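Of the protein chains in this complex, one is absent; all others appear in place.
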Amino acid sequence: MTTTLINTSAHSAGYTDKLLLPHWAEIVKIIPEIEGVTTFQLKFTDPEVENRYRFEPGQFNMLYVPGYGEAAISMSSDLETANGLLVHTIRHIGNVTRGTSRLKVGDVVGIRGPFGTSWPLDAIEGLDVVIACGGIGLPPLRGAIYRIIRNRDKYGKVTLLYGARTPKDLIYPTEYETWQKAGIDMQVTVDRGDETWTGRVGVVPMWFYHFRVDPHKTAVLTCGPEIMMRFVIYEALARRIPSDHIYISLERNMKCGQGACGHCQQGPYFICKDGPVFPFSALENIFNVEEY
Amino acid sequence: MTLTPKTNPKPKVAVYKFSSCDGCQLSILNLEDELLDLASAVDIAYFLEATRTVKPGPYDVGIVEGSVTTPHEAERIKEVRAECKFLVSLGTCATAGGIQALRNFARADEYARAVYAHPEFLQYLETSTPISAHIPVDLEIWGCPVNKGTVVEVLAALLQNRRPNFPPSPVCLECKRRGVVCVVVALGIPCLGPAVHGGCGALCPANGRGCYGCFGPSSAGNFSALIASMMPHDRYPNETANLLRSFSSHAPAFRAAADAALKAASGREAK
Partner (left out) sequence: MTDKSLTIGSTVALPKPELDLLMADLRKNGFQTVGPHLQDESIVYTKIDGLKDLPRGILSEQNPASYRMIQTGKDRYFDFIPGGQSWKQFLFPPRHTLFTAVKDGKWLLKENDEPTPRYALIGVRACELAAIHIQDRVFLREDFSDPIYRLRREGLFILAVNCLDPDATCFCVSMGTGPRLAAGFDLCVTELDEVFLVEVGSELGRSLLADRTYDLPSAFVQNTANQALERAAESMVRTMDTSDLPGLLTGQLEAERWTEVGKRCLSCANCTLVCPTCFCWDATDQVDILGKSTRRERVWDSCFNPHYSYVVGGNTRPNIRSRYRQWLTHKLGAWKGQFDVLGCVGCGRCITWCPAGIDLTEEVAAIRAEVKA
């Protein structure tokens, strides 16, 4: 296979030569987002590590809660906005992430990272951008949104198509207005509205279907439940957006983040180091193979 | 399950005995290194095997050893459920009926007549059944007896509000991590290990014998492949079927596999 993968050069040494040895980071702020989802702002306890640490939106850290283990968690901000902090929006659903739900300001967690590829924000300059995400798929894209807003003139029309189950499940609702004002066409949809909801109702791919896009100059960034991404890709390809302009972030079981433990191996890739962000052109032969 | 430490600094734990040999309760008492820590972390409120002092319920955690074999036990287990917030069944009697569930394949009254001079005084059920056949159980710890490390891990996990660390890997993984030579391949001994939940640390294969499944069927076990692989090694008729019908005989996956093995054997005989 001769597909070009994303090359993220930001792999700066936040991790050590010591296998799986994390760096401690202290929780400086906890922001409850929605039921079961919390944002943590973290600061490395070792200033030397903090200075060295660089990342790109789309990359992830392995977050260690002593006694519970590690979980791969995406960056939920970008370097400039986070201002030296690590920002992780976490859904408390697995063993480790449930462990984080009881942490308090001042507690420490272990951090290894950053790992993986990032959203190709340089490569898609000059293009219209459709960001199609669902549920907890927005946090991994927030850093990209910040970056696009900061360099808004470098991109064409930018649309954020974000869906959640109900209005109560929408993450970062207070930021939508800011994003809209900053030149992002905000298209927010829910599967089921409530009495206060006046916006769109329906799933993300369905609304994608209604969009007009110029296939020759559009890039799609998608993150969310795999079934949602499947249909977003289907709609994008049906619109003749080239598969190397469709970018997707995958989630797999990961233990190391360095393509060493084997867990996230799929087809020719280790999702943790060759991904998590892939151009769909790199996945065409494997994405629709059941249980591969 | 949350053992909220703020409102109840030491969660109350009760340990009950049903039909069993007490071996699993002894595994708790054998936690010599951890017992002091355990006592400082929880309030052992009811544990007749250890102390006659009984503190009244309700209890935060109930640990039940043994299976249900009498009408009295069938009633009592409901009371136990009512007074425990979180209920753990401990050991293979409690999780699969235990060795006494062999009666489920025979007639209990024939056993009673063979063993007792006056079986008419006995009150018993026709079957030995796991705790979960009678009441909802929150967590099952398998093993005959249980691995004491697993007991610590479950209690620690409950105290720390996390998922206990016992992955559903088969016994084979524990054999290989220990460097134990496979008894099936090297010795031709039938072994249920490939389809049995690990946790014992490969105790039997490490001592040159096949696994008889006291840690119960692995959720991912391929039982038709298991009997097809093991029956050719049977050293006496129906050895594989008998392994399946031993300590965890009442576990549904083992019951079905044993039936299939016996059917396959009789089919072969008929030919």
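Labels for the chains are A and B, by order of writing; each one numbers its residues from 1.
In this section, a residue touches a chain if its C-beta (ideal position, glycine included) is under 8 Å from a C-beta of that chain, and two chains touch if they have at least 3 such contacts.
These numbers were taken from a predicted model, which means no experiment stands behind them.
Engineer: Which residue, A:Thr100, A:Thr117 or A:Gln258, contacts the hidden chain when the whole complex is considered?
Structural biologist: With A:Thr100, A:Thr117 or A:Gln258 as choices, the missing chain is touched by A:Gln258.
Engineer: Per the definition of touch given earlier, which of B:Ala133, B:Leu187 or B:Leu203 contacts the omitted chain?
Structural biologist: B:Leu187
Engineer: Touching the absent chain: which residues on subunit B qualify?
Structural biologist: Contacting residues on subunit B, toward the hidden partner: 34, 37-38, 40-41, 152-153, 155-156, 159-160, 165, 167-170, 172-173, 176-182, 184-188, 191, 193-195, 208, 218-222, 224-226, 228-230.
Engineer: Spell out, residue by residue, where the missing chain touches subunit A.
Structural biologist: Touching the chain left out of view, subunit A contributes residues 1, 11, 17-22, 24, 66-70, 93-94, 108, 110, 251-253, 255-256, 258-263, 265, 267-268, 270, 273, 285-286, 289-292.
Following the convention adopted for this analysis, only the chains that are shown with their structure count from here on.
Engineer: Give the list of subunit B residues in touch with subunit A in this complex.
Structural biologist: Residue positions touching the partner: 160-163.
Engineer: Contact residues on subunit A for subunit B in the complex?
Structural biologist: Touch residues, subunit A against subunit B: 67-68, 95, 98-99, 102.
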